[in-house]
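Complex shown without one protein chain; remaining protein chains in place.
Chain IDs A and B follow the sequence of writing; residue 1 opens each chain.
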Amino acid sequence: MGRGEGVLRRRFNLTTPSLLGLPLAWLGVFFLLPIAFVALYSFDVYTLYPGAHGFTLAGWRATFHEPIYLRLFWKSVKMSLTVSAIIVLLAYPLAYYLALSGTKRKYILLLLLIAPFLTSYLLRVLAWKVILGDQGVINTFLFWTGVRSPGHPLSQLLYSRFAVMLVLGYIWLPFVALPIFVSLESLDRSLLEAASDLGASRLQAFRRVTLPLSLPGIFAAFLFVFIPTLGEFVTPSLVGGASGYMYGNQIVDLFGTGFPDWETGSVLALFLLVVVAVLTIVFSRFLQPRQVASG
Amino acid sequence: MDVALSKNGARVLRAFFVLVVVFLYAPIVILLIFSFNKSQVPAFPLSGFTFQWYRDFFENSDLRGALETSAIVASLTSVGAVLLGILASIALTRRQFRAKPLVSALLLSPLVIPYVVFGISLLLLFHTLGIGNGIPTVFIGHTVITLPYTILVLVPRLEQLDIALEEAAFDLGAGRLRTFLLITLPLILPAILSAFLIAFTTSFDEYAVASFVIGTRVTFPIYLYSALRFPSELPQVIAVAVVVLVVSLIVIVGAEVGRRVAERRFAD
Partner (left out) sequence: MDTEERRAERRIDRQTLLKWAAAAGGAGVVAGPSGVADAMRALSAAESGRLQVLDWAGYGNDGGQAMFAQYVKAHPNNKPQFTYMTNEADALAKIHAGLKPDLFRPYVGWVKYFATSGLVQPWDTSKISNFKHLNPFMVKAGQYNGKQYGIPEDWGFDAILYRSDTVKPKAKSWGLLYDERYKGKIAWFDDPVENFTIAGLLFGFPDPWNQTDAQLAQSQKFLISKKHLVRTIWASETELDQQFASGDVWIALAWPNDWVQMKAKKLPVVYMHPAVKKQRPIAWVGMFMLLNGTPRPDLAHAYVDAWSSKASAKWLEDNYGYGHANTQARPSSSDLLRVLDLSNPKAVTLPNAYLDRDVPRRALYAKMWEEVKAS
């Protein structure tokens, strides 16, 4: 099998531009340009209502003058970090089992694991809304079996920070197993065998060989869930209540409900984007596309 | 003797795996159970078996309209994203150029943008340019989001192909386009179909970006989201949920299995 990285040696170099022209133009107009607009709105170059405008940092200064939005951001960061850490920890043994236990049906099992992630996001959140309420499935089951008396449900299951983190974890767990699986699968077994020959126990081999070599996969998995959940707003709005309110909700509110404040909303959105971009660039070596090869 | 796992270790991990899979599918099963439950409110104890919610949902024209709109958007999106993806993937795998890392980063960057930021950015773009929101604007947003996925599916497959085949056709005088259409395309067809499917399902299910730029029309996720706040419609929504979830599970598993079978058959 030849590697496809070769060049179809040809005369005119028009092919590359003509191939890339359309996709890049599409992204330029519909991805980069909109982001530029967010920046422009945040700097008051454009405004929602007619009125004074012109480049100014006033919006940025006003938004971050009080620590309130930064504190909300930090709250979201903490929630995302917690969720990401937990599900990476949970996903690792799953991926390990699939990759290294020698089971014959590993791809089918992997698919079984990943499939829920590829179905509807909202519907899976809905399922939890149905399950967690004070009169939801869990609580009424507890009443029915007599474990708890009606009137004393397990409150705070729904409309809480816990609910948000539980649901986010549930949503992302399947997806997170994938990069870890890929990096464990490409592990060179002979290294482990060598370690064993040299007298290492399985645990030692794991700690000294497997774990370090699968670190890129772990990092990738972590980032793949951390970055999207930072900006989450759908799950918090459905199951978060007042205490599960996250940074993403704030941005949405500033563009929608109440009194739209596009300037502040754009400032917050751009801030989030910058943080995400920095994270991505710094950790980009762990986000190799190869590690997300399909299937 | 397994160097990675002891027998007991394997057993523990297998049990853990089973537990997690049960946890993952349990809510779906619960929805399934309650979709047949007679009561308006999903709660224990169960109140009896009924098909009513499924019937109601079939007769719900708003819901059907939403499903239709989503299907239209998803179809357009998958066509657009796959076309753009093919162009980009060929460039990435068959051409050499200096800016490749940068270009590939740009092409994949929609993967990391938080949807709330992207949704807002499109809202601002269309508002400032005076473009009305509706199906075209959602189509645009969704193609941007799904383009990286199509590239991620197509690039590995293109790399897998033996380039000797293409070069042979070339040397025999076939133009670049003919080479692509007659040689490459058939070989990557399973991957293209995969890409279609991924783009379709992603677009069909996408709520965040659509909610910003859909205007007054309603896609299925948007309908769902607002229905989640209408308790009287909840049982119907559950019925829909079950149908969609089960169908998509079958489709995904079927497609993946099919793709592997097809690729193996195409293999040299």
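As a convention for this text, contacts are C-beta pairs under 8 Å (C-beta built on N, C-alpha and C of every residue); 3 or more make two chains touch, one makes a residue touch a chain.
Treat the numbers as computed from the prediction; the structure is a model and nothing was measured.
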item: Which displayed chains the unshown chain touches; value: A, B
item: Residue, one of A:S80, A:S101, A:S183 or A:T264, that touches the chain absent here; value: A:T264
item: Touching the absent chain when the full complex is considered, from A:W60, A:F206 or A:Y245; value: A:Y245
item: Residue of B:R14, B:R95 or B:H127 in touch with the missing chain, whole complex considered; value: B:H127
item: Touch criterion as defined above, residue of B:V41, B:A174 or B:L189 at the omitted chain; value: B:V41
item: Residue numbers in subunit A that touch the chain omitted from display; value: 46-54, 66, 68-69, 71-72, 133-136, 153, 155-156, 158-159, 241-243, 245, 249-250, 253-254, 256-261, 264
item: Subunit B residues touching the omitted chain (full complex); value: 41, 127, 130, 216, 229-231
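The rule is simple: only the chains that are shown with their structure count from here on.
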item: Mean-CA-position distance for subunit B and subunit A (Å); value: 16
item: Complex interface listing, subunit A residues touching subunit B; value: 1-8, 10, 15-16, 19-20, 22-24, 26-27, 30-31, 33-35, 37-38, 41, 46, 90, 93-94, 96-98, 100-102, 107, 109, 111-113, 115-116, 118-124, 126-131, 135-137, 140-141, 143-144, 170, 173-174, 189, 192-193, 195-196, 202, 205-206, 210, 227-228, 230-234, 238, 248, 251-252, 255, 262, 265-266, 269-270, 272-273, 276-277, 280, 284, 287, 289-290, 292-295
item: Of subunit B, residues touching subunit A in the complex; value: 2-6, 9-10, 13-14, 16-17, 20-21, 23-25, 27-28, 30-31, 34, 41-45, 84-85, 87-88, 90-91, 93-97, 103-110, 112-118, 120-125, 128, 140-141, 143-144, 147, 152-153, 155-156, 158-164, 166-167, 170, 176, 194, 198, 201, 205, 207-208, 212, 221, 224-225, 228, 234, 237-238, 241, 244-245, 248-249, 252-253, 256, 259-260, 268
